[in-house]
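For reference, the structure I am asking about is given below.
Only a portion of the chains appears, each positioned as in the full assembly.
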C-alpha cells in the first residue's frame, strides 16, 4: 500500500505547529493571570509568540499556493489557518489589556477562564493529531465535545463575572476595564470552538 | 413535467424552519422589552429557542455533507445557515444583557428597535418562501427592500438613542449598559440585512 504524498502531510504538520504555538501563548496568559508582576516584559514575550503564529500562518498560505491537490477543500484550510491565528492574536490582545489599562490584579473568574483557554489549546493539539486520519473516531469526537463544553462553561463564568462587576461596588473605570477583559477571554474561547467546528465539518464532509 | 428531487427541497424547508425560529426568538425579545419582570425565566425560554436554532443549523450542515448536488452554491448555503443562526444568537445576547446588567426598565427606542427586529424576521419568513423559486419576482424584491429599510431606520433610531444617553443626565454605569444594549439591537438588524443580501445575491447569480 502507498503512503499519502508528503505534500499533503505538510498541512497537518503545520497545523500541529500552530496548535503547539497556541498552547505556548495560552500558558503565558495563564501565568500572567496568576502573577501580574512584570506584565510589560511578559507581554513582549507573548508578542514574540504571536509573530511565530503569523509566520506559521504565512507558511500555510504559501503551501496552499504551491499545492495543486490539497488534502481537503482549500477554503477550509484557509479558514482553519485563520481561526488558529485568531486564537493566538486574541490571547495577546487579552494580555495587552492588563498593560494598556494598567490593571495590576486578577480575579478568580479571569484565572478560571485562563485555565479553560489552556484546556482548549491542549485539546486542539490532540484534535490536530487525529484530524489527519479524516475519520470521525472516538478521540476526535472527545476533543470536540470537550472544547464545546469548555466554551459553554466559559460563557457562564464570564457572564457571571460581568454581572458581579456591574452590581458590585466597583469604581466605574474598573468596570469598563474588566468588562473588556472578560469579553476578550470569552472571544478567545469562542474562536477555539470555531476551529473545532470547522475541523468537525471537514471530517464529516470527507466521511 | 418532473418535480425537483426531494433532497433539494430539504434545504428550503430547513431555511423556513430557522426563519420561523428566529421569529419566535424576536417575539420573545419584543415581549421582554415591553415587560422586564421575570427576565431570568424569559431568558431561559429564549435559550431553549437558541438551542432549537443550533439544532437546525446542525441539520443544514449535515444535509450539506450528504448532498452531492445542492440547489445552489454550497458556500452560500453555509453562509445563509450561519447568518440565520447569528440572528437568533444576537437576540439571545441582547436579552441576556438585561439580566447580566440587572437592567429593569426599557426605553422607547429599545422597544422600537425590538419591533423592527420582529418586522425583519417576519419578512425573512416571506423571503424564504419566495427563495425556493429562484426568481427575482416582486414579492422577493419587496421583502428585501423592507428589510433594508428597517435596518436603515434602526440605525437612525439606535444612533439617536446613543446620543441621548451620552448627553442626558444619566449615571455613567447606565450609559455603559445601554450603549451595549443598543449595539446588540443594531447588530441584530445588521445580520438580518446580511441574510437578505446573500439571498438576493444567490437569486441574481442563478437568474
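By written order: A and B. Residues from 1 in each chain.
Here is the rule we use: a contact is a pair of C-beta atoms (placed from the backbone, for glycine too) under 8 Å apart; a residue touches a chain by one contact, two chains touch by 3 or more.
Quick caveat: nothing in here was measured; it's all calculated off a predicted structure.
The complex in this file is a homo-oligomer whose displayed part has 2 chains and whose full count of copies is 3.
Heads up, the rule we're going with is that only the chains that are shown with their structure count from here on.
Centres computed as Cα averages put chain A at a distance of 28 Å from chain B. Against chain A, in their complex, chain B makes its touches with residues 61-62, 65, 75, 96, 99-102, 172-173, 176-177. Within the complex, the chain A residues that touch chain B are 75, 159, 162-163, 166-167, 172, 175-176, 179, 201, 204-205, 207.
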